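What you see is the complex with one protein chain gone and the rest in place.
Lettered A and B in written order, each chain numbered from 1.
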Amino acid sequence: MQPEASNATTPARNSRATRKLPSAEERLEELGIQLPSPPTPFGSYAEAVRSGNLLFLSGMLPTEGHTAKFVGRAGAEFDVETGRQAARLAALNGLAVAREYLGSLDKIKRIVRLGVSLATTEDCREHPKIADGASDLLQDIFGKDKNPSRLINGVVSLPLGTPVALELILEVA
Amino acid sequence: MQPEASNATTPARNSRATRKLPSAEERLEELGIQLPSPPTPFGSYAEAVRSGNLLFLSGMLPTEGHTAKFVGRAGAEFDVETGRQAARLAALNGLAVAREYLGSLDKIKRIVRLGVSLATTEDCREHPKIADGASDLLQDIFGKDKNPSRLINGVVSLPLGTPVALELILEVA
Partner (left out) sequence: MQPEASNATTPARNSRATRKLPSAEERLEELGIQLPSPPTPFGSYAEAVRSGNLLFLSGMLPTEGHTAKFVGRAGAEFDVETGRQAARLAALNGLAVAREYLGSLDKIKRIVRLGVSLATTEDCREHPKIADGASDLLQDIFGKDKNPSRLINGVVSLPLGTPVALELILEVA
């Protein structure tokens, strides 16, 4: 409200303000990313449920509408790069759900948990690289110091035959 | 307490009251469902742990006592309908644990998270239909607007050889 006045009394705050990081919505625009239409349930569940300051999202898949854009397993039908793209699309779907629920990504204080289920063969060793397709996107938008905790599982199958499903728990303002 | 009086001042509230939905316990009775005996741990863990307003349940299996009532995988030993029944039984066990811990299902404000692990072959595509065996039961009891967020994984094996294990996180009053 009174930047010059607060300047005098809180120099640290001001110096932070001058280096102010872009908000998640601003960053999304900088990156030229348009979020897809948020997915809708294909069963008896909700895409997002809030409890206190935590927002729990349903498993996010690399879909458009109810159609899988990627089908197959890492180490078999898929290489790492394709897996990364699938993970990125699933994360974009998660952000679309969050924005629809919250009104703006700027309401997200932090992504607390990112769980990554990857359909793989038993000899897959590339999980972290594939999962980074989702993690790198989130880091680009929210910043490195807001990175989530991460779980990875190599599973045998996922809904619609997709190679990746994401678990997301967000802390909201 | 004073329905006529509050009628005059809060018509919306009263109109909601006249269409009042049955509570979870009332709904269970309407549906003629008797909850099974709650499962007990077969290892060094607790069936339910509360932190703040969240109640975390252990993985719920389609068991009676420590015996699996269903053994096998979807897409191999099991068809969709049998998988649905297994998912439903696991959900009933979860409700039994919740009632034992809380005293009444009416203390549940919402099921925040339903995770469904299904033992499947790699070509399974029926996950949502099978998972709905649990989700439909919860929707019947708690109502559609209280549906949980949902995660699904197709896994290679589960404890006791069961085809389904449920993760449940509840918000409690």
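In this section, a contact is a pair of C-beta atoms (placed from the backbone, for glycine too) under 8 Å apart; a residue touches a chain by one contact, two chains touch by 3 or more.
Since the model is a prediction, treat every value here as computed from it, not as a measurement.
Undergrad: Taking the full complex into account, find the residue in A:68, A:89, A:105 or A:155 that is in contact with the omitted chain.
TA: A:155
Undergrad: Where does subunit B touch the missing chain, residue by residue?
TA: Subunit B touches the missing chain through residues 41-49, 51-52, 54, 56-59, 73, 115, 117, 119, 153, 155-161, 165, 167.
Undergrad: Residues on subunit A that touch the omitted chain in the whole complex?
TA: Interface with the chain not displayed, on the subunit A side: 52-54, 110, 112-114, 120-125, 127-129, 131-132, 135-136, 138-139, 144, 147-156, 169, 171.
Note that in this section only the chains that are shown with their structure count from here on.
Undergrad: So, what's the distance in Å between the C-alpha centres of subunit B and subunit A?
TA: That gives a centre separation of 27 Å.
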